[in-house]
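The complex appears here minus one protein chain, its other protein chains still in place.
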Amino acid sequence: MHDPFLQALGGIVPEERLLLGQAELLPYESDGLTAFRAKPRAVVLAESAEEVIQIVKTCHAHDVPFLARGSGTSLSGGSVPVEDGVVIALNRMNNILDYCPIFRSMVIEPGVITAQVTQRASEDGLYYAPDPSSGPVCTVGGNVAFNSGGAHCLKYGMTSNHILALKVVLPDGEVTTFGTASLEGVGPDLTGMFVGSEGLFGIALEITVRLLPVAETFYTVIAAYDTLERAGKAVAMLVASGLLPGAIEIMDRLVMEAAHAAVGVEYPSRAEAVLIVELEGPTEEVAEEKVQLQQILKESGAFEINPAKNEQERLMIWKGRKSAFSAAGRLSPDFIVQDGVVPRSRLGEALVEIQKISNKYNIRVANVFHAGDGNLHPLILYDGRQAGLYERAEECATEIMRLCIALGGSITGEHGVGLEKLVFLKEMYGPEDTLFMHRIRDAVDSARLANRGKMLASAEAPALFSHGLHPLEKQGIIFRN
Amino acid sequence: MAEQATTVEEVCDFVRSTQHVRVMGGGSKDNLSREPTLCVGGLSGLIEYQPDEFTFTALAGTPVAQIEEVLAEHGQYLPFDPPLSKSGATLGGTLASGLSGPGRFRYGGVRDFVISCRMVTGAGEIIRGGAKVVKNAAGFDIPKLLVGSLGCFGVLIDLSFKVFPKASATATLKVETGGVSAAVDAMHQLTHQPLDLCALDFDREGVLCLRVGGLAASLPERLQRLRTLLTGLGTIEQVDDDAAIWAAAGEFSWVPPGARLLKIPIVPGSIARIEQSLQNSRIDPPRRYSVGGNVLWLSWRSEDRWEQLPEFELGGLVLCGDAPVRWMGHWQDNVFFQRLKTIFDPDGKF
Partner (left out) sequence: MQHTIPTGETGPCGEKMAEAVAACVHCGFCLPTCPTYQQLGEEMDSPRGRIFLMKEVLEGGLPVDAAAPYIDRCLGCLSCATACPSGVAYGELITSYRTRAENVRRRTFSQKLLRKLILKTLPYPGRFHLAATGGRLVRPIARLLPRQLATMLALIPGSFPRKEPLPECMPAKGKRRGRVALLAGCAQQVLAPQINVATLRVLAENGIEVVVPRDQGCCGALAAHTGAGKEARAAAKHNINVFPRDVDAIITNAAGCGSGLHEYPLWLAGEPEQEAAGHFAARTVDICQYLHDVGFRPPPPLTTPLPVAYHDACHLAHAQGVRSAPRALLESIGNVQLCELADAEICCGSAGSYSIEQPEIALQLGERKARAIIATGAQMVVTGNIGCLMQIESHLKRLSHPIPILHTIQLIDRAYRAEG
């Protein structure tokens, strides 16, 4: 090993944890979004915070870009390596460092799997509220970086609402802490600023999460509708009713088919769309609320209302819903998952527009979304082996994204900007606010080493692309198969 | 004499032309807005409110009370119970001082409900952060950064919040546990139960206040169950006017006139230690533990010497009264904060 940089890394971790060979690096070239790939120079399997700090310092000293990777499940390309940079794999840093059931908090390493937090806390009747669909796979470190969401954000907010404190290494190797185990603090909410920064501010080394008591009773219901639009309107009625369900989700016919094939959940046979609504709370409260809920669902035109009869059925409903993205692989060889947000009161309107866009491009769009939050996940289905289809799918996706912006929404509700929505950040925030974000990043990471190229497009990148090569592809920073 | 700003342009002009900017909103936290140079109380008004969307946008100088009134007309509310709203607290001041009331216990604090902001930076530029939808993961979360920032990053112009439907009925049980340590023990028994408590506070006499909210039809049963759970912990009493006692708590009516009011973030595990150190100092200040033992609201009377104030691990904020400092703690030493500060406030105006 003649490369002094690699030599320096070799001084931090033993040889078997410094991956350099072609076969070792290839599987790290992409994450949950396979459209993008980039070759890292090395992958380091870190096992302690101290190692991560040393690796970051070494990268900084040698001016080599780096990024952290948990389970590599990002749907925005957030953990696609920086070309010729270093991947710091944190999945082995999966220890629970401190668990204080009485104070309802837990201190964990970033590589802890999200679902395992709840698993551990459940012994004490507690749980960790954020529940991204990839919860059994993804890591809390990744959730912190991307401010991940899930089905239950409606009532409990996103990851950011459940992170109390962080110990982080900044992009130049300086270590600092934000927040405390208290729900309250003094001074600017630096924890809140760090969460969702997509790795641009450095790497979280220790995470203190807030835990909540598990609700006493759940009432989960599947309501069937003959059109997607009607289901969308039902959501608006539900939100306006003053009920505050734990979750309101919509799945359309295509997604139901995929989820049925994947996990065997049965859906009402004639339904074009189903609404999943979950009430949760004290038994007496849920008993009253469900009467109201059923009333609203009937008024909204649901032709079948099937409540889960037991916990097993409830878990199946969620399993089906949470397998939806991956199950889309059964509908089509390729698909683009979108993550736009629209104001909830304009959901019905957005769905009609999406259908129009789908017709216009003659591309199938499957719909599954966190309806209560107005967080849409259109799945744009295409076969990349057919000439021109990828481009058409991209155009279709672009138009849906612009629709969300035009309706006053967001380009991402929970997946983050990553690589995928890089060019749309500016469209959403405008040039000045985007530039300001660049300046913030430069103040924190003047060398632009931490997860370079994600969230903030490099200044020289063209502002927009509608078809053909992605601007980053043109620059040779990324490539796709 | 503070300059009065009623438009965004006036704020920008003022910031560009002034070296020392200290903002005041409603002046409800007099120690934090001491010696203001800019008053934004005139920058007031609800800009946008769509009840069926459960979000609103208002100018930073809008009184919280005014917003709460409009929201209440549609059965909605800010679930973090912004304190001092009846004393004229503004939306911007509440955010900048990072204050949440007892309701923070259930659904989160001001940080969890702010979704978007516009502000004027030290360079006099207007920037926007966040989006006016309830879920957004795009870009840096600037609105959250500003929570508790005490104006050190810029002048707030407008803010958007998400809101929740208000419970159709609420009720409060008071339990006389006999003292702080008994109240803490009782609290630990309760915080793990799926009771869906809206608030959990107690005072220095160990009187625990538990608030429950929900549908009117189910409330009596829930209260009955709560009473059963509380049996043996002390005398239980259901308060007559539940709204009034929480409003009084939000206005800190228990604080003697002229006394300093401090917000001390704590972890429930440190309460015993705090009580011990207060006992050692032989001062028994009026105080109230709120948010399930995560905040200590402390009154330090003018006759109590400032130097006798115990050390608080997590720092503190002096909201009202005559005090030598605005806050205690070392957050300004944080390297991440300092780097951000160079961008928001390059010339050190705030």
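Residue numbering begins at 1 within each chain, and the chains themselves are lettered A and B in the order written.
Just so we're on the same page, a contact is a pair of C-beta atoms (placed from the backbone, for glycine too) under 8 Å apart; a residue touches a chain by one contact, two chains touch by 3 or more.
Because the structure is a prediction, the values reported are computed rather than measured.
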Shown chains touched by the missing chain?
-> A
Return the single residue from A:28, A:156 or A:219 that touches the missing chain.
-> A:28
Considering the complete complex, of A:49, A:328 or A:425, the missing chain is touched by A:328
Contact with the hidden chain, among A:6, A:45 or A:129, goes to A:45
Going by the touch rule given at the top, which residues of chain A touch the chain that is not shown?
-> 19, 21-24, 26-35, 43, 45, 71-73, 89, 91-92, 113, 134, 136-138, 261-263, 323-330, 333-335, 384-385, 480-481
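By our rule, only the chains that are shown with their structure count from here on.
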Quick one: chain A and chain B, Cα centre-to-centre, how many Å?
-> 30
Taking the complex as given, what residues does chain A use to touch chain B?
-> 100-104, 124-126, 146-149, 153-158, 160-161, 168, 170, 174, 176, 178, 180-190, 192-197, 201, 213-216, 236, 239-240, 242-244, 281-282, 284-285, 287-289, 292, 339, 341-345, 370, 373-375, 408-417, 421, 425, 428-430, 432-434, 436-437, 439-440, 443-444, 455
How about chain B: which of its residues touch chain A in the complex?
-> 50-55, 75, 98, 100, 104-105, 107-109, 111-112, 121, 125-129, 131-142, 144-150, 152-153, 164-166, 168, 188, 191-196, 214-215, 217-218, 221-222, 225, 263, 265-269, 291-292, 294-295, 314-317, 327-329, 331-332, 334-337, 339-340, 342-343
